[in-house]
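Have a look at this one before I ask anything.
One protein chain is absent from this view; the other protein chains keep their places.
The block that comes next holds chain A.
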Amino acid sequence: MSTGIMLKGMTRLVSRVHKLDPGRFSHLGTQAPQCPVAHLDNQVPTERTRAISRTLENDPAKHGEQHVGQHYNISIQELKTVFPHGLPPRFVMQVKTFNEACLMVRKPALELLHYLKNTNFAHPAVRYVLYGEKGTGKTLSLCHIIHFCAKQDWLILHIPDAHLWVKNCRDLLQSTYNKQRFDQPLEASIWLKNFKTANERFLSQIKVQDKYVWNKRESTEKGSPLAEVVEQGIMRVRNATDAVGIVLKELKRQSSLGVFRLLVAVDGVNALWGRTTLKREDKSPITPEELALIYNLRKMVKNDWQGGAIVLTVSQTGSLFKPRKAYLPQELLGKEGFDTLDPFIPILVSNYNPKEFEGCIQYYLENNWLQHEKAHTEEGKKELLFLSNRNPGLLERLCAYL
């Protein structure tokens, strides 16, 4: 239902886009403060509204308290390299519709940025856990952090949704490396492809420090670049899971040496300690440890390495066997998860505060997303506030109908 309306909204906007002159788009790209020439709804975005909803500061490193509630732009090329996977699907649709990617600067992300800027890379990696109710913006905050780290030239190890690795897996092979574990070739190869896109420049620099034998004919020598391992995993799908394991091991080992800085970002980390819906041939359930991908990932989120940071989110969406209202870290992680992640810094991501809400509405109004005639009036805003309770996800879905 909502996708149908979303499409309708998109076609409506696309038709309007054709009517506008192309000057408008370059104007958006450069963010020059000029009023557009042709405007359909008699709503001229004034300097004031632009100041509320947008900021010219596109480098996350320079974001500060004054930018809370404002959107900053990420160029489309950067989007393709930094986020080949990992953006929430609705956000991807929004990017396609508006033809620009704008993320809102929010307090939890700023807090995390502050910690990351002050990390001591000689100390063990600190774990940060973003938690919050459904739709409050945990994944997008994580993306903000990833963008910052990418700009600062860190190596990004981003697992977009760990829940995808514990459910709905068609082909489970017995692992070649360890007979007790299971491989997931499909998920592993998809992830390797995206990992390659995100971190091209590092893959040739980092050299593996061990010899890895894939099968009788192929092996990777010591000292060859990591790109070879990744290629091997993408080519030979059977070895993809082992390739992922090797990549994780090497990165962990080498980031401690200080060659590069590593950011481990996992969305939905509570999947690592929950239950899976996967079964063996004899229908007995598989625990997460028996999946090679999960086993290796668990080693990654422990803080026994230096030279980077670990940012995690716990989410109920997509989680298995957890009640809908659960959002607190201990509920979602369970005893095992909490004991493994302890000590970590929990960061709450809450609904919009009034300033952020105002900024979001202004952003939608500027992009002509809200077509209802009452949308820009005070009563309209109050109605939206009441209906969505300032929840970002709900607000986005509501505005899609308008």
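By definition in this document, a residue touches a chain if its C-beta (ideal position, glycine included) is under 8 Å from a C-beta of that chain, and two chains touch if they have at least 3 such contacts; residues count from 1.
Methods note: contacts and distances are computed from a predicted model.
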Listed names "Superoxide dismutase", "Small ribosomal subunit protein mS35", "Transcription initiation factor TFIID subunit 9" or "WD repeat-containing protein 58", matching UniProt entry of the absent chain: "Small ribosomal subunit protein mS35"
Among A:A61, A:V95, A:V126 or A:I190, residue touching the chain not depicted: A:V126
Touch with the missing chain holds, among A:E228, A:E331, A:E358 or A:E383, for A:E331
Note that chain A touches the absent chain at residues 115, 118, 120, 122-124, 126, 303-304, 306, 328-331, 339-340, 342-348
